[in-house]
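Apart from one protein chain that is not included, each protein chain of the complex appears where it belongs.
In this document, chain identifiers A, B and C correspond to the written order of the chains, with residue numbering beginning at 1 in each.
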Amino acid sequence: MSDLLKELYQEIIIDHGNTPRNFGECENFNKSADGHNPLCGDKVHLTLHLDDDDIIKDIKFTGVGCAISIASTSLMTQSLKNNSLDYAMRLFEDFSNLVTGSETSLKMLNEEDSLYALKGVSAFPMRVKCATLSWHAFKAAINDN
Amino acid sequence: MSDLLKELYQEIIIDHGNTPRNFGECENFNKSADGHNPLCGDKVHLTLHLDDDDIIKDIKFTGVGCAISIASTSLMTQSLKNNSLDYAMRLFEDFSNLVTGSETSLKMLNEEDSLYALKGVSAFPMRVKCATLSWHAFKAAINDN
Amino acid sequence: MHQEQLKKNLRNDFPSLTKKILSNDLVYFDTAASAQKPSVVIEALGDFYANHYSNVSRGVHTLCVEATFKYEDARKKVQKFINAKSENEIIFTKNATESINLVAQTYFKKFMQSGDEIILSVMEHHSNLLPWFFLRDNYGVILKFINIDQDGQLDLDHFQSLITDKTKLVAITHLSNVFGTITDKKIIQISRENNLHVLLDGCQSASHLKVDVTELDCDFFVFSGHKLYGPSGIGVLYGKENLLNELPPFLGGGGMINEVSLDGATYAALPAKYEAGTPPMVEAYGLGVAIDYINNIGMENVELYEKELTDYASQKMSDLNFVNRYSNSINKTSIISFNLKNIHAHEVASFLDVEGIAVRAGHHCCQPLMKILDVPATARASFGIYNNKHEVDYFIDALIKCNSFFSVK
Partner (left out) sequence: MHQEQLKKNLRNDFPSLTKKILSNDLVYFDTAASAQKPSVVIEALGDFYANHYSNVSRGVHTLCVEATFKYEDARKKVQKFINAKSENEIIFTKNATESINLVAQTYFKKFMQSGDEIILSVMEHHSNLLPWFFLRDNYGVILKFINIDQDGQLDLDHFQSLITDKTKLVAITHLSNVFGTITDKKIIQISRENNLHVLLDGCQSASHLKVDVTELDCDFFVFSGHKLYGPSGIGVLYGKENLLNELPPFLGGGGMINEVSLDGATYAALPAKYEAGTPPMVEAYGLGVAIDYINNIGMENVELYEKELTDYASQKMSDLNFVNRYSNSINKTSIISFNLKNIHAHEVASFLDVEGIAVRAGHHCCQPLMKILDVPATARASFGIYNNKHEVDYFIDALIKCNSFFSVK
């Protein structure tokens, strides 16, 4: 069995792919967006509650997609919940670098972070869009006032 | 100087190119057609008088074009005048074969005919259209009742 | 003998098939998206550029003569390949998609008005949907869609029920790019009886079936060179000469005119009328060489060989209880869409890729059909003349491995 696949489909990915966390819709969301990858059909619907101090008090999603996109979304919601918007944006940059193979420029993420499990995506360039779909939806939700 | 060019531009061609015969419009024409080669701008306006016995009693042309097309038209009118339609059609076939290099299939034309001077065209495939423009116009005039 | 040739030697004609993916031999099961090219085609392109290149049609110098003759010769080859009656019926475009747009725009202008109807099917490729959607959006044309049965064949009864006296045109796939199912000729007969024009989307059929447009009696037939072992950048529109003569021009520009003044223009005769601007001339030539290559094998042999391979793969896959295939039709060839139970098609494609096997995963430009199948995506294995049973066996093993990889976790 190839190491690349083991790297890509780490246990935590399969786990989150099969049983995503924060699945559903926030009760009191004030931001939302839909993400769609027309090339593969992956879809995500993201809702979140951003408080007055720009803290993400709650974040949830629904959607269909491959294990990578579902797991990535699930892990994203975990990482963002109760963190600041500013933190989220910086994390997005790091995450993008991680999945496109620019590890050396990571500023926040390291092997201990659960998001780091998506590093394996960098060996599959066509899957990068699966991994970043929810992040782009997040950005869209924030920018959409 | 290349033999091909000498073959192409025989004296008779240059002569007919410079001073075309049967230039003008028939007084009592009952058939006419315009020929146009959009690739090069050559144009011919052909008028002819076909009598009840299908004899070409008169045939004249006006037009602009290169030496090959003018000379070919001029020589055509000479060859067709006072000949039958049937003869003309068979001559057209021969002439096409001549200028496209299928000499072996000639049935009527031979070295003595003035039209034979256009044999040199066969070495210049892009000039075949110049040489046959008037013949196509002739056919169009006949078919256009 | 040619059947034997297919079974043994063809692979070596395709340089790309010697590629390794990681350390595995490439198994290219993505011919329905685009075919690999035999070296004769690749070399022919180089030869054209290195020895005979010039713009076509408008000059008298030697290179122009050579280029023009090569370009027009390719047209003759296409004409013979699909048995069209005249070279004037063969229009070179950039791809089948352009060909369909050309027909949609010009056909509407000549033959239709708001409220008239066109019949498509629910399994059409986006390229045979969007051009007609534009007519619906812009001019009020009504579109109707033939249903499919559970094997992915068009439902002929439903088709007949859709025909009204407003119906003008039927535009359907000749071979489904999702199911591999072959469209029943009866649909053309019925169309004829009802005085409907027929466009066949031959993108898939041109490379897998012997196509005879005269026998089929369709009015339009479109395909792309790149799926027929030819270069990218070249498509074909076949149209019956009398129809193409009646239709208005499509794109305007150099080469498609007769006389131009600032006040207006008259148009060139066919086929130039539909070829505005410098055509994909080297690409057309390459397509001609690809056609020579296929003719040399014999389209009948290709048909037999690929059918056998498809049946072999279908059989093997039906033995795997974790695989869903989306068509059990016996009237199909070269294309198998499937999913592994509980595993997304993308995972399957990535897994297979690492094993060296190239399959597509996605909606295959058939989103409406995916909705009907009620899946976000399928994986698709599609075969060409270079594939063989050995590769199918390897693929089956890989599917088993894939299934256990994702199930164990």
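One rule holds for everything that comes next: a contact is a pair of C-beta atoms (placed from the backbone, for glycine too) under 8 Å apart; a residue touches a chain by one contact, two chains touch by 3 or more.
Since the model is a prediction, treat every value here as computed from it, not as a measurement.
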| task | Considering the entire complex, write down the shown chains that touch the omitted one. | result | A, B, C
| query | Out of A:Tyr9, A:Phe124 or A:Phe138, which touches the unshown chain? | reply | A:Phe124
| note | Out of C:Gln3, C:Ser54, C:Asn83 or C:Asn331, only one touches the absent chain, namely C:Ser54
| request: Go through chain C and note every residue touching the omitted chain. | output: 15-16, 19, 21, 26, 28, 30, 33-34, 36-37, 39, 41-43, 45-46, 49-55, 58-64, 93-98, 100-101, 122, 125-131, 133-134, 137, 143, 145, 224, 226, 231-235, 249, 251-257, 259-262, 264-265, 276-283, 346, 349-350, 352-353, 357-362, 364-365, 367-368, 371
| message | Need a quick check: the contact residues on chain A for the chain that isn't drawn. | response | 36, 38-39, 124-127
| remark: The missing chain sits against chain B at residues 1-2, 4-5, 8-9, 11, 14-15, 39-43, 64-68, 124, 127, 130
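The definition used in the following text is that only the chains that are shown with their structure count from here on.
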| note | Between the Cα centroids of chain A and chain B the separation in whole angstrom comes to 77
| query | If you average the CA atoms of chain B and of chain C, how far apart do the two points sit, in angstrom? | reply | 45
| request: Specify, in ascending order, the residues of chain A that touch 2 or more different other chains. | output: none
| For chain C, residues contacting two or more additional chains | none
